[in-house]
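Only a single protein chain was left out; the remaining protein chains are all shown in position.
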Amino acid sequence: MTEKNLLQAIHDGLAEEMRSDDTVMVMGEDVGRAGGVFRVTQGLQEEFGPFRVMDTPLAESLIVGSAIGLSVNGMRPVAEIQFADFIPPAFDQIVSEAARFYYRSNGAWNVPITIRAPYGVVPGGALYHSQSVEAYFCNTPGLKVVAPTFPADAKAMIKSAIRDPNPVLFLEHKRTYRLIKEDVPDDDFEVPLSKARVHREGTDLTVVSYGLTLYTALQLAQKISDEEGIETEVVEPRTLYPLDRETILDSVKKTGKILVISEANLTGSVAGEIASIVAHEAFEWLDGPVMRLGAPDIPAAAFAKPMMDFFVPSAEKIESAMLELARY
Amino acid sequence: MTEKNLLQAIHDGLAEEMRSDDTVMVMGEDVGRAGGVFRVTQGLQEEFGPFRVMDTPLAESLIVGSAIGLSVNGMRPVAEIQFADFIPPAFDQIVSEAARFYYRSNGAWNVPITIRAPYGVVPGGALYHSQSVEAYFCNTPGLKVVAPTFPADAKAMIKSAIRDPNPVLFLEHKRTYRLIKEDVPDDDFEVPLSKARVHREGTDLTVVSYGLTLYTALQLAQKISDEEGIETEVVEPRTLYPLDRETILDSVKKTGKILVISEANLTGSVAGEIASIVAHEAFEWLDGPVMRLGAPDIPAAAFAKPMMDFFVPSAEKIESAMLELARY
Amino acid sequence: MAVEETRTCHESLGLDEEDLLKIYRNMLLARRVDERSWILNRQGKAAFVISCQGQEGCQVGAAYNLRPGYDYVYPYYRDHGIVMTLGMTARDELLALLGKKEDPNSGGRQMPGHFSSRELNIVTASAPIGVQYPQAAGSALAFKMRGEDGVVLACGGEASTSEGDWHEAMNMAGIHDLPLIFLIQNNVYAISVPEPLQVAGSIAKRAEGYGFPGHQVDGNDVLAVYEVAREAVDRARRGEGPTLIEAKTYRMTAHSSDDDDRRYREREEIEGWRQKDPIVRFERYLMENGVMSEERKEEIGQQIKDEVAKASEYAENAPFADPEEAMERVYAEA
Partner (left out) sequence: MAVEETRTCHESLGLDEEDLLKIYRNMLLARRVDERSWILNRQGKAAFVISCQGQEGCQVGAAYNLRPGYDYVYPYYRDHGIVMTLGMTARDELLALLGKKEDPNSGGRQMPGHFSSRELNIVTASAPIGVQYPQAAGSALAFKMRGEDGVVLACGGEASTSEGDWHEAMNMAGIHDLPLIFLIQNNVYAISVPEPLQVAGSIAKRAEGYGFPGHQVDGNDVLAVYEVAREAVDRARRGEGPTLIEAKTYRMTAHSSDDDDRRYREREEIEGWRQKDPIVRFERYLMENGVMSEERKEEIGQQIKDEVAKASEYAENAPFADPEEAMERVYAEA
């Protein structure tokens, strides 16, 4: 066990996979000599050379498209999109191509690629370095979308993603890169890309969240337990698509209440999908409205700090939503 | 009043706007001499010339991107994406650009463009000429997404879209192009891009739908009224983003039950957003689970007819879901 | 026309008579399967046809240079001539046409012309134009990284060069000297849109801006295409980098069975191009060079006719996949 932050955990996961499998490679803008703008790939090019850690041209469609082509010719590429905000040019290659090779070829061609993309609001990031893009991808059969929050999960899941025979979109919340630290096992453990994680058991309400808002919600769950005796069960999907419906539904059936929190614009977010599954399949167990909390429906976080802070679901808003639901 | 199908209604709406406003133009692949692969723009190039009805290169990002640039320099372009399945290359220009000009320029630059895209399953269309892409776009503040089903609405709404100062994605269900006919007023009437339509009042359950499944649901609502005395209120959002929440919520508060039907892959669909709004805001009024019906979570409709038919929510499935909910 | 026919001499290309007859057969088979497809369409049996007619020269000429199952191929929807040269059969083609379970490309999931074969290294193709180019660059990079001499052939119509993906792949190919051949079949139209509204400047010339050779070739002269493709393939195998080939040709049918080309082009234009039919031209070459007699021609024609008829019968009688099969193979299992 070694204490690591999220950045290091992902870095280590990549490095270990590259050491144990020659076909694993990393590609993207500035991943080589610079080691990535967030330093996730630092030192990898020195160890593995300029091809297995390749600086690509500035062209996201090419990055994902060529990763697809590499993967069908024997490689296991991990493609980095520098910021999730810049994934739209690769949208076609991801949703129309990578996600469908297996289905459309009736099982002949599969696409074992991982696409890493840092997402989430970060101070100074503004409209185009802040977005939560997961909803764009969570209706694409054939694709897996994962968003681990904690370092140990992230290290295990980047390995699972690389080893998975399907395309996996791997989302990393930028603001948690250095914020969250924990002991990470040194051995080669895996977390499947199909299981939610129950961080905390509780009886009064269920909170489902991921990324920075999960981290905040976990602290608040402790707080309202200490202060008010309210016991929150906190569930992290970890994989956003396909969802582990059972774990979420089991939790709601126990607590009777659910609040889904994410940093994405509320309308059309993944939170809505989770809420609607619950409203359909756990209806009989519900003791209160199916609640969601997200960012307001405006394009994204602004540059100026006051407007940015306004955008992100704050601890205050999260706490009051939790209390409102608990007291319902 | 003249009886028209959906194709003709949209054609006429376009032609009338082009006649009354010199800045209105149409652009896309094969919209000119060929009059569009579905013939929506037939005859327009003869009337308005090769620039105002312009055949573009095969490049969707260019089509939408240049429409943006035209619009900020005085024009009102209607850009056609030949099949909604081919909109991904334009994704960046739509969600990152068109939808954000106004917000990011603090109100200085707006983008009055309309993007038409035929969607939905059609026999022989297979994986890439069949998709329902609306969910990709219904979490993009700054963009309006409309999907009228009936000819009169469509004619009025294409006009509203063209006159709207914001970018509007205008979705047309291919299978309804010739299927649905109705009397369309000849005068210049508008339907706002903000109001759902209640097609049929009822007390037992609410069905929310659009496109081909709406058409089917309306027939079934009549059928189960006749046969079983079950009265279904049928609501068509018409504009999918932003949603007219009030009309939907009012209906559910009256009937206590809701079934949302669309042809899209169920998970991550707009149906989920509608369901979750209801589960949150009309919880106290609910007498049954919030139900959704959609296509299975597989990439899209197959070419072979048996597999294709399996994909589309059939009349049987819709009817049994309606009955199940009504009897709940 | 005599000029083109005698310009390329097969001996100088290292092709023997057997090669020539194979090439001829492949072209004719592609044509006959295509013609059969239209008949099945008119009979209401085939929902959709997309033709190679007129482009058999580009396709077979280029593909004859490949090592099937070793090199990677990204064909586009008209490339019936390519996939059959690589090893697909008339039966495979007609099973795909009718969307039957046995369709080796997709089991009836995709439209005809959306080729795929793991055995032949034909990478599964889709409808969105241009997406194959970055993928092809990736496959070529994999060959290069492993130091293998495989090459990648990526195909498209002239309009596919209008998509950004084409350019991004051209740039990548140039940067890393990838073993990648871009074969652009410029058949003058993209559905209804004529070349002048589609392509600024010249496709072939653009290669220079990326630092590698571009060639324009008469796409209706199969040996001319073979020659320029052979040069490109050899160059790629030697590790010297990519080549762009723009094969000038013509789409002899409507865009597809859903299209009515009378809306946008003159009958005379089509008739003019019929005179340059690559199959007729090659036949004449073979006869004039004593490679094929009138009798032999008849014989081959009859063999192919039988083959296609049998294949059609088989495909027509073959079953569809069960409806529920649509649910399978969404995700690969580890």
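A, B and C are the chain letters, set down in written order, and residue numbers restart from 1 in every chain.
Please note the rule applied: a contact is a pair of C-beta atoms (placed from the backbone, for glycine too) under 8 Å apart; a residue touches a chain by one contact, two chains touch by 3 or more.
Computed from a predicted model, the values in this text were never measured in an experiment.
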Omitted chain's touching partners, listed by label: A, B, C
Chain not shown: contacting residue from C:R206, C:R235, C:R251 or C:R329: C:R206
Selected residue (touches chain absent from view) among B:D30, B:E134, B:D164 or B:E273: B:D164
Residue among B:N110, B:T176 or B:T213 touching the omitted chain: B:N110
Of B:G142, B:G268 or B:P313, the residue in touch with the unshown chain: B:G142
Which of A:H129, A:R197 or A:R292 contacts the chain that the document leaves out: A:H129
Touch residues of chain B, complete complex, unshown partner: 25, 51-52, 56-57, 59, 61-62, 64-75, 77, 89, 92-93, 96-97, 100-110, 141-142, 144, 163-166
Chain A residues touching the omitted chain (full complex): 29-30, 32-35, 37, 55-59, 61-62, 85-86, 88-89, 123-129, 296-299, 302-307, 309-311
Residue numbers in chain C that touch the chain omitted from display: 161-168, 170-175, 196-203, 205-212
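The rule we apply is simple: only the chains that are shown with their structure count from here on.
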Separation of mean Cα positions, chain C and chain A [Å, integer]: 41
Whole-Å gap separating chain B and chain C, where each centre is the average of the chain's CA atoms: 37
Sequence positions of chain A contacting 2 or more other chains: 61, 89, 92, 96, 100, 103-104, 141-142
Residues of chain C touching at least two other chains: 106, 109-110, 114, 126, 128, 164-165, 330
